[in-house]
Every structure is written in C-alpha cells, then in structure tokens.
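Take a look at the structure below.
Only one protein chain is missing; all other protein chains are in place.
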Amino acid sequence: MGDYVWFHDVSWHASYAIYFFVIGICSGLAFLSYGSWITPALRPLREKAAYLSFALLAVGGVLLIADLSQPMRFLNVLNPAYLNFTSPLAWGSLNIVAFGIASVLYLMALKKGDETPRTKLIATVTALLALGLPVYTGYDLTVHQSRPIWNTPVMPVLFVALAIASGSAVGSLVAGGNEAARKVLHQYLLWSTAAVGVILVSILGTTNYGGAASELTFVILTTGTMGLIFVGIGILAGTAAPVALLLAPVGHKQSGLMLSALLVLVGSAALRYALLMGPQQLQTLY
Amino acid sequence: MSEEQRVSSIETRGVAGKKRYAMVVDTRRCIGCMACQVACKAEYDTPLGVNRTWVPYKVVGKYPTVKKQFLPRLCNHCDDPPCVRNCPVDATYKVEDGGFVLQRYERCIGCRSCMAACPYNARFMLPAHRTYSSITRVVDKCTFCFHRVTQNMVPACVQTCVGRSRVFGDINDPNSEVSYLVARNPTQVLRPEEGTKPQVYYIGADRNATEFGRDAYHKPDVMELDRSAFKRNFKI
Partner (left out) sequence: MEMPKITRRTFLKVSAGTTAAVAAAPRLLNAMEQELGGKDFNPDSLAERKAIPITCHVCNIQDGAIAFVENGRVVKLEGNPEHVSTRGRLCAKGNAGMWYSYDPDRILYPLKRVGARGEGKWKRITWDEALAEVAQKLDAALKEDPNTIAVKKGRDRSGGAWGRFMNTLGSATVLNHTSVCESSKKIGMEPTWGPDIETPDFANAKYVLNFGSNILEAAYFHNPLSQRVTEGRVDNHMKIVTFDVRLSNTAGFSDEWIPVFPGTDGAVALAMGHVILRDNLQDTDFIETWTNVTVKELKDNYKPYTPEWASKISGVPAETIERVAREFATTKPATLFTYRGPAKHLYGSYNERSCMMLPIMTGNIETRGGYCLPRGMGWPQPNPQPPGPKHGSYLSTPPDYPLAGHKVSHLVPFWIAEGKQKINVYMTYQDNPVYTNPGARAVWGRLFKDEKLIPYYISMSSHMGEETALADIILPDCPYLERWEPESMPNSLWPWLGVRQPVHASLGESRENRVMLRDIIHKLDPDGKRGMKQFWNFKDGEDYMKQHFDNIPGLKEAGGLKFLKEHGVWPIYGKLDPKSGKVTDKTGREIKAEYGLHKKELSDADMAGAVVGKDGVISKNGKAIGVKRNGKNYVGFPTGNRVINVRVDQWAEYGFNPMPTFKRIPWHETMKEDEMILSTFKLNVHKQSRTAAVKWLAEIAHSNPAWMNPVTAKKLGVKTGDLVRIETRVGHMVTKAYVTEGIHPKVISIPTAFGHWEYGRLATLKLKDKPAFGGTEDADLQNVWWDDRGVHPNDIIPVVADPIGGSQGWYDTVAKVTKAGPNDKYGDIQGDWQKHVEAYKETMRYAYTGDLHRKMHPEMASWGGPESVKHKAGGGGH
C-alpha cells in the first residue's frame, strides 16, 4: 500500500563491525609486540601483546567465518583455483592466513626465549602482515564505488590509525603501572587518536560537500541514533575527549591514560559500527 | 573488463562479435501489474522477502494533476560489474558470450561482498527456507533467465509482461528488437555514473526515479509501516 519500494536488507550487519573491532586490536597489539624490538620501554609488553593478538586473531577468524552464510565453505577462499585477485577479501584472507602462520612462528620463537635477529625478522614480518589487516578491511570498504564514505582512499589509513589507537589502548590497560611503557603508549595513543580525528574530519568534509548521495549519507551519519553513535560516542567521547584528556596533565597519569584508553576503545568500536552501517542505509531505499 | 570498456559507459556492447543480451524496459508501457515479479518468483521458487525483480512505484504531482510511475528493476548484467570484481572466490562471474552475470551457488561462501558492491540492490541472500528448491543461504540474483535464453526463450518476466514493457534480445545484433528500440528512442540506464555499464535500458524513465538522487530517498510514511515490519520480522 502506498508508495511502494521493495525492501532491501543491508549487506553487512553489526557482526561485521565487531570483527573489524577485534581484528583492529589484534593488529594493533601485533604492532606493540613488534615495537618492543625497537623501543625497549615496551619490552615488558612483548609476550602479552603477542599472545593477546593471537587470541584475538582466533576470535576474529571465528567471527569472520561465522558471519559467512556458508561458514564451512571458508576454505574456498584459500582454493587457488577460485581466488579472485580483484577482490580485497581474497587478499585479506591470504593476509589473515599468512599473519596467523607468522604469529604462530613468532610465538614459538618467543616461547623458546629466542631473542636472535631471526626472531626480530619474524616479528617484522608479523607486524607487516598485521598492517595488512586494517589496510585490507579499510580497502574492503573503499572499493565500493557506489557507497559514499566507504569509497574514500583514506579508509585504509583510517583503519590503520584505528588499529594503532585501539591496540595502544589495550596495551595501556595491560601495561598497568609500568611507567616507561606508559609514556610510549601515551604518545602512540595520542597521535593515533588524533590521526583518527583528522581523517574523520576530512572524510566528513568531503562527504558533506559531495553529491546528493554523499550528502544524505552525511545526514544519516550525523542525525538520529546513528548520529548519537557516530558523532556522540565515536567522535566526541571516543576521539576528541581522549585526545583532550591525553594532552591534559591528568593524561600522563596512569588513571588518565587508562580512562583515555577505555574511551578510545569504546569510540573506535562505535566508529567502526557507524562507518559500516551508516553508508549502507541509503542504498536500501534505492 | 577490458581497458576499452572502461573508457565509456555508453558505448559498451559486450564483446564485439559475441552476443550481448540486454533488456529494454519501456516505462511508457509499464502498467505496474506485477506480473513480471510473480512470474520470476515462480520460475525460481524465489522465497518470500527477496526478489530477483521488483516494480517500485511513485505517485507524482498534486491533486488533481497526479500520475503514477513504475520503474521495473532487476540485475543490469553490467558489462563492468563490481559484484564480480568483489567476489573473493569467483562465485559470481561474467559469461562473455551473452553477457550474463551469474552465480555459482555451490561455491558461494556467503560473504555478501557482491551485495555490498552492487549499486542496484540486485542481489540478495537466500533464506534458509524455500518451498521446493534446495539452494539456500547463498547469494542469488536475476540470471537474465540464462536457462531459458540459452534454449531460445525470452526470460520469464519478459514472457508474461502484460504491457510488453520488457523486451529482450541481443543488442549486438542490429536486427533485434532491442537494438531497434535502443537506436530509435532516447534511453536511460540506472546510475551511469557508477561506470557499471548496465545492460537494462529504460525508455521514458523519470530521472527522479532512476537517479541516485535525493528524491529516491524521500521516504513516504506509508512505506515505513511495511519497512519496519520487514526489518522486524525478516530473518535469514
């Protein structure tokens, strides 16, 4: 009855945002573990970060597979006869698998207490593969030419920044009272979160000045429930507030850092959700 | 997806020397009878909640000068299909001879990348329950009735089109009815700016309905009643 349009479902639901969140922290922690090879202050975090990262990889993998409507077919992605290299998801799957293998090797080396350059090399490779995770997830959105917001070249960069921010946030929580580590993490958290903020501003700017679809996506992202999640939790509480907090004197204290870390985590989860769902709303009406 | 095709979205006609099936939808002839939608459902045992083709409408104008417009929709069997580019396992693919964009159901992992990639909402996830077909929980879409067309029959929706609004044929064949219609009439495709090179050509379509513009998202309240029910109740 009435003006009638067929109803379309969004393609990716909230569970995919959770995956983004988990895999972001996973890669962020891998950076930290690798960072400990360069920045001695982070040395106490090396094993913890590596184990946690691996654990999150497992969780992320399960989430990713469970989100498939044919979970048992996830192996198809690894079938060389099937692989389609124009798909970021194909690259992403290879990346995840490679990262998983590298992580295992790395953990084995760590377990042996092997601190040779060989282990450092494995750590480097692992970190590079970890970098691939946010890059591919961002790229996974970017390639969708018809979706405003997603279809911006900075999306992978944003996801890398989010990964560092959320990884550092978890690191900050894990680091506890270790002052040296905290100092480094403070910088990581501050700069990555600030970077997230800058990228968001530029994305929103281009979106608001884009065509009708972009404009409407902007409207969807900044009003109503989605606005609360995106602007309220994601940008204000989860990005601006922690940056301000970290710049303030209290941000250098353990409590301030912990609070900022929590805000960043909540914020980055909200951002991922909003960035995933917001740009999908519009097209369901087309 | 040759370089050549990437140059222009208008001059695409599939691969030279091969068949390039296309559909012409003459909106002047569409009476909104929904026969196409139901014929397609029957042909494929398409479950409730999803459709390979659908016919949205709009009431335009102010009393008493009011008109009703229909815009039959289906997969465009794009010559440069982002859905194909995005599928990690080549489960959706392009058939060069004919130009069909098809699914390999047994390979599809259900990642929905192709759904996200299609600018036209032409794809959907098959729910777990169907009347008699066994293919479920993979992505599906209009096949341009590959199985009929390759047996020299028009698609089911074209076959039953009461207004003869839908015409189907080889657009690379200068003698076909679709070639004739496209040559003699101004035609539109949906969202040409996406560079997908759609192969469903509309005659007389209102830009307010075809374009990805603000008006396409003006939500009439009455639709919202059903939309919220759909959101609430349709679980795959």
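Which chain is which? They are A and B, in the order written, and residues in each are numbered from 1.
Here is the rule we go by: a residue touches a chain if its C-beta (ideal position, glycine included) is under 8 Å from a C-beta of that chain, and two chains touch if they have at least 3 such contacts.
All values derive from a computational prediction rather than experimental measurement.
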{"item": "Residue, one of B:P82, B:P119, B:G169 or B:P198, that touches the chain absent here", "value": "B:G169"}
{"item": "From B:Y120, B:F146 or B:Y201, residue that would touch the chain that is not displayed", "value": "B:F146"}
{"item": "Those residues of chain B which, in the complete complex, touch the missing chain", "value": "18-19, 26, 28-29, 31-35, 37-39, 41-45, 47-49, 59, 61-64, 66-69, 93, 95-98, 102-106, 127, 129-133, 135, 143, 145-154, 156, 158-165, 168-170, 173, 175-177, 220-222, 224-226, 229-230, 232-234"}
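The criterion applied here is as follows: only the chains that are shown with their structure count from here on.
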{"item": "Contact footprint of chain A on chain B as seen in their complex", "value": "51, 54, 56-59, 73, 82, 85-91, 107-113, 115-121, 124-125, 137-139, 191, 194-195, 212-214, 216-217, 219-223, 225-227, 230-231, 234, 236"}
{"item": "Touching residues on chain A, where the partner in the complex is chain B", "value": "1-9, 11-12, 67-70, 73-74, 76-77, 79, 82-84, 86-90, 92-93, 140, 143-147, 211-213, 215-216, 280, 282-286"}
